[in-house]
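Apart from one protein chain that is not included, each protein chain of the complex appears where it belongs.
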Amino acid sequence: MQQFPCPFCGLREETEFHFAAEAGKPRPEPAAQVSADRWAAYLYLSAAPKGEAHEIWVHRSCGEFFLMTRNTETRAVLATQALPGRAGE
Amino acid sequence: MTRYSALSLLSQGVRGHRGWRPAWAKTHRPKPAYDAVIVGGGGHGLATAYYLAKTHGLSRVAVLEKGWIGGGNTGRNTTAVRSNYFYPESVALYDLALRLYEGLSKELNYNIMLSQRGMLIAAHTPAQMEICARIANAMQLNGVDGHLMTAAEAKARIPLLNQTRDARFALMGGVWQGRAGVARHDAVAWGYARAASALGVDIIENCTVTGIETQAGAVCGVQTNLGPIRTGRLGLAAAGATPGLAAMVGASLPIHTYALQAFVSEPVKPMLDTVLLYLGTGTYVSQSDKGELVFGGGLDRVPTHGQRGNLPAQETVVSGLLEMFPAFAQLKLLRQWAGVVDVVPDSSPVIGPLGPKGMFVNCGWGTGGFKAIPAGGWLLAHLLATGTHHTISRPFDIDRFTTGRLIDEAAGSGIAH
Partner (left out) sequence: MSGWRHPSMGHMIDRTSPISFSFDGTPLQGFQGDSVASALLAAGPRVLGRSFKYHRPRGLWGMAGEEPNAIFDVQEQGLGCPNQRATTLPLRAGMALRSVNTRPSAQGDWLGVMDWAQRFLPAGFYYKTFMALGWMRWEPMIRRMAGLGRLDPAHMPAATTPALNALCDLLVIGAGPAGLAAAKAAADQGRVVWLLDEATALGGSLRWRGGEINGAPWAEFANATETAVLQAGGRVLTDTTLWGAFDHGSYAAWQRRANAPDRHWRLRAQQVILAAGAIERPMWFANNDLPGILSAEAALHYLVLYGAVAGRRILLATGNDASYPVAAALAQAGAQVILADTRQQTPPAPQGVRHMPGATLSRAHGSRAVGAATVDGHYIDADTILVSGGYTPSVHLHCQAGGKLDWAPACDALVPRPGTAPMATVGAANGAFGLALALAQGHAAAQGAGPAPQATAPAWGLAAIRPNPQLRGRQWIDPQNDVTLKDVKLAAQEGYSAVEHLKRYTTLGMATDQGRSANFAGLAAMAALTGRSIAQTGTTTYRPPFVPVPLGVIGGLRRGSAFDPPKRLALEPQHREMGARLREYGGWLRPAFYGTDEARAVQSEALIARKTVGLYDASPLGKIEVIGPNAAALLDFCGYVPMSSLKPGRARYGFMLAESGIVHDDGVVLRLDTDRFVVSASSSHVASVRMILEEARQDRFASKDVFVHDITCNWCTLTASGPAARALLVQAGVLAPGSAAHALPHMGVIESQWQGAPLRLARVSFTGDCAFEISVPLRHASALYTALDAARTTLGGAWIGLEAVMILRAEKGYILVGKDTDGVTMPHDLGWSGPRSKRQDPYFGDRALFTAEAQRPDRRQLVGLVTPQHTPLPTGAHIVPNSGDLHSLGFVTSSYYSPFLGRPIALAMVNGGRDLMGETVGVFHLGERMQAQICAPCALDPKGERLNG
């Protein structure tokens, strides 16, 4: 059982969380100007790094999305933080 | 190569088995150059090498394996083989695999113990039965043996199923494929390795690829811990390690990696004669020839590259099994392990060219790669040898994510792999 620190609720069990996406992929807009390749890259391609990964997770219990840096091989959690602009609300 | 047969076993038995040679030749030093190099010594990679040598006559082929052959997902699955799929593209792919499996022991002269004991996908609600009808009809239209089983038929075949009054999921019937079954997973890897080795393929274990060399947009070789190797044709068949290899040439794949656990109970005398997937619990199970229950269920929740499972998924899978078979609570869990599966958004594999000219991938099999090994190898060999897709692999090209023409079995049939 892994544990992740939700920036809002603290350390909770893995079953309360859901992986949302790899971090750092802004949504390409407007649609009319987005090429098929760019859209496919945004929607589907991923780095799936072995080692350090920057990801967006959601703590389903509180509904907050946040950033997590962790090692996908050792499963060590390196850091979590609220999405920009959401800390301290 | 000493031919395997009852007769050779007898004659070797008399001579104390001193005449058996290594099943595959151990190559410790790669040659400086090969006609084709395959990265990944699992079932898919070894099968690719075999078909390259056998079907396409390439003599200088190397398989590079970073550990020991068959040590990835080939040796970490629940060994089911089947082609009970919905889309024609999937049926063509998986039934090619099943047909090759059906002749594989003889072709490789290595008993892979293919046991076509049939598989039931069991339904519990009218809505699930309607989906099962949709699949059974799709299978029949695609020329594959599919049968819509009634509850009575299913119960007769699997008498230990939970039929108590408080059963959470009453059995309504399901889709049956008689040709589905199980095979001995290690034997598939070893059989392909032995047959490929006999055709001159170099199988190089403990060889890690550290870089991919290109020249003018085409592959020209790889760097390894055992030195550089020149080749113009590179096949990647490394499951969860494929994204890392692709990244060496700046290419990306639509892959996330997860741990999938499998479980084995202590052995008992025969009491379950088919492969069973229960839609209600998501747990699947069969009984091995040795008498062990081999079972599994959903993925662990957290994307990972670590071959370890965690307790929440274990509790879910085991409680699901016991809900299906309350009598199995007499048994004990003997072993448990996890493989890193390469999951693609539409849960179909990615087969085809990627990145520089001459580089091809065969990955993204997710939880279902074992059953496809002969087809995956056969199709990647075709790509490496001819440079172009076979009609069966064409729909699985990575370009489907750009065109939007995904092959999503879960979407079409409501049932994931």
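In order of appearance the chains are A and B, and numbering begins at 1 in each one.
Quick note on the criterion: a contact is a pair of C-beta atoms (placed from the backbone, for glycine too) under 8 Å apart; a residue touches a chain by one contact, two chains touch by 3 or more.
Bear in mind that the values here come from a model prediction, so they are computed numbers and not experimental data.
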{"item": "Residue among B:Gly57, B:Pro159 or B:Gly387 that touches the chain left out of view", "value": "B:Pro159"}
{"item": "Selected from B:Gly320, B:Gly339 or B:Gly355 as touching the chain missing from the view", "value": "B:Gly320"}
{"item": "Hidden-chain contact residue, picked from the options B:Ala36, B:Leu100 or B:Ile131", "value": "B:Ile131"}
{"item": "Residue among B:Asn111, B:Gln223 or B:Ser252 touching the omitted chain", "value": "B:Asn111"}
{"item": "Where the unshown chain meets chain B, residue by residue", "value": "4-6, 8-10, 13-14, 16-18, 20-24, 26, 68, 71, 75, 88, 105-106, 109-111, 113-117, 125, 127, 129-134, 136-138, 140-142, 148, 159-160, 164, 166-168, 184, 186-187, 190-191, 205, 265-271, 281, 289-291, 307-308, 310-311, 314-316, 318-323, 326-337, 345, 402-406, 408, 410-412, 414"}
{"item": "Positions on chain A contacted by the hidden chain, ascending", "value": "1-3, 18, 20, 27-32, 34, 36, 39, 43, 58, 60, 63-65, 74-75, 77, 83, 86, 89"}
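Criterion: only the chains that are shown with their structure count from here on.
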{"item": "Chain A-chain B separation of Cα centroids, rounded to whole Å", "value": "30"}
{"item": "Chain A-facing residues of chain B, complex", "value": "240-241, 243-244, 247, 252-257, 301-306, 308, 310-312, 342, 345, 401-403"}
{"item": "Complex contact set, residues of chain A against chain B", "value": "1-2, 13-15, 17-19, 36-37, 39-41, 43-51, 53, 55, 72-75"}
